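Every protein chain but one is kept in place in this view of the complex.
Now for subunit A:
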């Protein structure tokens, strides 16, 4: 169970998230929807440690954790960014294995084996030596998913996963998300796409603009 308790985030005078509470049972999918500027992405950035909330706490299986603490390698929140943010100077394989080797201290063989297995699962077999620019948008997104998964996260977050995809690819990423659910991966999806949210999520949370005190 992932819990967000009383999360408040302000930018200057503007309150983006006001005492927000959320609970996501392990292995479930939460979709966060709402209009632009309502704070969907801010919420995801707080959860992944990219923003520090003014107040509130995060709990994973009843254990409090600090997402902004870089040393906190046991509670990893994986993120698939809207524009994927693959590292252009590294091959697909290097993109995936860099952090497991440096952070999780995996040996090269283990990291590579895990990466190849995950690439195969996401229909990316044979792409490991290519550079990101040699891949299509959909393939880049799947590499970003593999890269996040290789860190063995407890929670996997997606920021607007369907925004740049055509309908076929949209369906495919939905399929990937549901397959991960079968493996009990807790997932959080920030999206504009209400249809997609309804198709994939167990729970939909609406963030409202201005006061952002949304409810289910």
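Going forward, a contact is a pair of C-beta atoms (placed from the backbone, for glycine too) under 8 Å apart; a residue touches a chain by one contact, two chains touch by 3 or more; residues count from 1.
The rule we apply is simple: contacts and distances are computed from a predicted model.
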{"item": "Chain left out of the displayed complex - its UniProt protein name, from \"Response regulator\", \"Carboxymuconolactone decarboxylase family protein\", \"Phenol hydroxylase, P4 oxygenase component DmpO\" or \"Amino acid ABC transporter permease\"", "value": "\"Amino acid ABC transporter permease\""}
{"item": "Chain not shown: contacting residue from A:9, A:147 or A:170", "value": "A:147"}
{"item": "Which residue of A:77, A:145 or A:207 touches the chain not shown here", "value": "A:77"}
{"item": "Hidden partner chain, touching residue among A:49, A:161 or A:174", "value": "A:49"}
{"item": "Interface with the unshown chain - residue positions in subunit A", "value": "48-50, 70, 72-73, 76-79, 81, 83, 85-90, 98-99, 102-103, 131-133, 147-148, 151"}
